[in-house]
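Structure in C-alpha cells, see below.
For this depiction, one protein chain was excluded, whereas all remaining protein chains were kept in their positions.
Let's turn to chain A:
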Amino acid sequence: MADDFGSGNIHDKEVSRLWRAWRTIHEMVADRGYELAEDEIKMSLEAFKQKFTNGDGSPNRSIMSFSARPSTTMIKKFTPPPTPSNPDPAPECGTIWVEFCPEKSSIGISVMKKFVEHCSSNGYKAGILVTAVALSAQARKVMTVTSQYTLIECFLEEDLLVNITHHDLVPTHILLSREEKMALLKRYRLKETQLPRILQKDPIARYLGLKRGQVVKIVRISETAGRYASYRLCV
C-alpha cells in the first residue's frame, strides 16, 4: 500500500491494479489452452507502465487488447469425435479476443453491442471483456443472446486482481474432453446427472470458461491417499 501512495502519481494505484488484472487474464487465457508467449504473461510492472500508459501516467485501456490462438492440445480437446456422417469434425474453439473496456461510468447496451460486433466481424470464436464497472442488466442480456455464435464473457477488473487458482485452498481443476467424459461415465457406469455438480457462475468455472455439460476433474492432495480425484459436471 505504501508504494501505491508514496510515489506521488495519482494514477499509480490504478495502473498497478490494471497490471495485476492484465497478468491474471493472461494466465487465465493460457490456462484455458491458448498460445501465449511467456514474456507476455509475466510482464513486469515497469514494462507494463511503459507500454500502456499515456504521458501523464494514466492507463490507456483502449490499446490493452490482445488475441490468442488455441494450441494444438486445446484443439484436440475441443474436437468432437468423428462420426460416420461427420468424419472430419471442426474444433469447437477458435481465436479468442480480449479487450479492456475504457468506459468508466457505466456499460450499457451500445458498448456491449460494439464489442459483440467486433468479435463476430473479425471471426473470433470467443471474446472476453474486462470492465472497470458492472454491466447494466440489459447489457448482460445482450451477452447471453449472442452466445450462440460468439461466446462472450465479462470480468470485472477487481475480480481479476488475484489469480484464484494460485490460492492454497483451490485444488487443480482439469477440463475433460468429450472422449474422456464418455470414458469416465462408462468406467463408473454413471449417468451424467449422477455426477456431483459445479455451477457455471462458480469462480473457477468462470475462470476456465466452462459450458453446461462439461466435466472437470478436481485433483486434491490427500493425506491418506496422496492424490484424490473427483469429478464435477458443470450445470
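The definition used in the following text is that contacts are C-beta pairs under 8 Å (C-beta built on N, C-alpha and C of every residue); 3 or more make two chains touch, one makes a residue touch a chain; residues count from 1.
Just so we're on the same page, contacts and distances are computed from a predicted model.
A.B. asks: Missing chain's UniProt protein name, "Cyclin P", "RNA polymerase II subunit B1 CTD phosphatase RPAP2 homolog", "ESCRT-II complex subunit VPS25" or "Transcription initiation factor TFIID subunit 8"?
C.D. replies: From the choices "Cyclin P", "RNA polymerase II subunit B1 CTD phosphatase RPAP2 homolog", "ESCRT-II complex subunit VPS25" or "Transcription initiation factor TFIID subunit 8", the unshown chain carries the UniProt name "RNA polymerase II subunit B1 CTD phosphatase RPAP2 homolog".
A.B. asks: Of the residues A:N54, A:S110 or A:S230, which one touches the chain left out of the display?
C.D. replies: A:S110
A.B. asks: Return the single residue from A:I63, A:A90 or A:V145 that touches the missing chain.
C.D. replies: Selected residue, touching the omitted chain: A:V145.
A.B. asks: In the whole complex, what residues of chain A lie against the chain that is missing from view?
C.D. replies: Output for chain A: 105-111, 136-139, 141-142, 145.
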